[in-house]
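One structure coming up, written as C-alpha cells, with questions to follow.
With one protein chain held back, the other chains of the complex are shown just where they sit.
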Amino acid sequence: MAQLPPQTIQRDPQLFYWILFPITVVMILTGILRHYATVLMASPPKKVEQPALKEQRSLMHGVAVRSNFHVLTAPSFKARREFLTTAFESGAYLKDPERRGQPPANPMTDPGAMDGMMGMMKNNMAMMVPNTLIMSWINTFFSGFVILKLPFPITIKFKSMLQAGVATKEMDPRWMSSISWYFLCYFGLQFVFNFLLGSDNDGAADAGNGPQAPNMFGPGVDADKQFQAEAENLAVIKHYSVLDDVEQRLLEGIKTR
Amino acid sequence: MTWFSKSTTTFGFLLLAHACPSSSCYSAYEHSALQSHRAASLSSLSATTQQAAASSSLPLDISLETIVATVIITLGLVLNTAKLRPIQWRVWAGQIERAGEEGARNSSGEIDKDFVGNPFKLLESRPGFVDIRKQRKEFAEWVKQQ
C-alpha cells in the first residue's frame, strides 16, 4: 500500500491560548464548583424512625443467623430458629403490622421516597445545567476549530467522535475539533478531580452514574414478604456446627503444620 | 537484602538514564529525517518509502539497553518490597496475638497506620459503654500505688 503523505495543517499558535486552554480551565473549575454545590445541597441523612429501624435490623439479624448458623451449638440454634421463624411469620417486627398483606404503597405518595427522588433530581440538575451551558458556549464561540493533533494514529472510526462539528471528509482522524476536546475533558478529568478534591468527589461526570445499589429496604419493597422468605430460609437450614469434631481438626492441624 | 535491592534499582535507573537520552536524541534525529523525507516525497515517491523503512527502527544496542534496564529496575523494586502479610486467618490472628504492635512494622520500622490490633478486642472493651467513673477511680488508685 502506498503511504499517504501526512497531512499538515498550519495552525495558529494562538488557538492554544484562546481555545484549548480556556476550555480545560473552565471544565476543571466547573467540576470543582459542582463538587461543592453537591456538598452544599446534600440533605442530611434522614432520621429513621424506631419501628423502621427495628424492621431493618431484625431482618439483618435473621440473615446473620441464617448465614452464621454454624457458630451455634445444635440446641441453641434450634431455639433461635423456632423463635425467629415464629416472630417473622407473625410479623412481630413489622413497621406497621396492620398494613400486612396489603400491596405496597405508591412510592409517589410516600414522603420518604419523595425525599430520595428530590436528592436524585438535585444531583441530575447539578450535572445537566452546567453541561448544557458549556456546550452552548463552546458551540457559539469555538465551533469548527481544529485545535490539536493527537500524537498517535487512530482509525477512521474515531472521526465522528473527534471531529464533531467539522465536516471535512478527507481530514486525518488525528485532528481534533474543539467540541471533541470538550468531550475528552468531560470524561477524562476524573483523575484530576481525584487529585484536587479527594477520591470521593462529585466533580466528574460519571462519578455517580454507576449501577445503583439495589436498595434492600427502599420504598415499594414489601417487608412482610421479605420476612416470610427469611423465615422459610431459616426453616430449611440443615444445621451443622463448627464445634463438631473441632478437637480432631485441631490435633490433625497441629500435626501437619 | 535491602542494600542489595536498592543498589540494583539504582543501577537499573542509571542504565535507563544512559539509554534514554540517546534514544530521545535519536527520535529527534528521526523527526528531522522525516521532515526532509516529506520534502523529498514531492520529487519521487518510490525512493522515499525505502528511506522511511530504513530509518523507522531503533538501533539494536539502544533497545537492548532499555529492555535490560527495565528488567533490572523491576527486579530491584520487587526485591525491595515489604514482607508479605499473612493471608490465612489463623496465621494473621496469631501474629496479632503473638507479636502485638511489633508484627505490624513495615520495612522502614514504623508501625503501620492501619494497624488496629485485634479488631474483636472492641467487643470486650466496649468503648460505647465505658464506665468513666470507675476508670478514673482505678487510675487514681494506680497513681497512689506508684
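Per-chain residue numbering starts at 1, and chain names A and B are given in the order in which the chains are listed.
Everything below uses one rule, namely that a contact is a pair of C-beta atoms (placed from the backbone, for glycine too) under 8 Å apart; a residue touches a chain by one contact, two chains touch by 3 or more.
The rule we apply is simple: contacts and distances are computed from a predicted model.
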Name per UniProt, for the chain absent here [options: "ER membrane protein complex subunit 2", "Ribosomal RNA-processing protein 43", "Trafficking protein particle complex subunit" or "GPI ethanolamine phosphate transferase 2"]: "ER membrane protein complex subunit 2"
Contact list for the unshown chain, restricted to visible chains: A, B
Chain not shown: contacting residue from A:60, A:117, A:133 or A:229: A:60
Where the unshown chain meets subunit B, residue by residue: 89-91, 93-104, 111-113, 115-118, 120-136, 138-140, 142-143
For subunit A, residues in touch with the removed chain: 32, 36, 47-51, 53-54, 57-58, 60-61, 64-65, 68-76, 196, 198, 241-244, 246-251, 253-254
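We adopt the following convention: only the chains that are shown with their structure count from here on.
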Inter-centroid spacing, subunit B versus subunit A (mean Cα positions, whole Å): 30
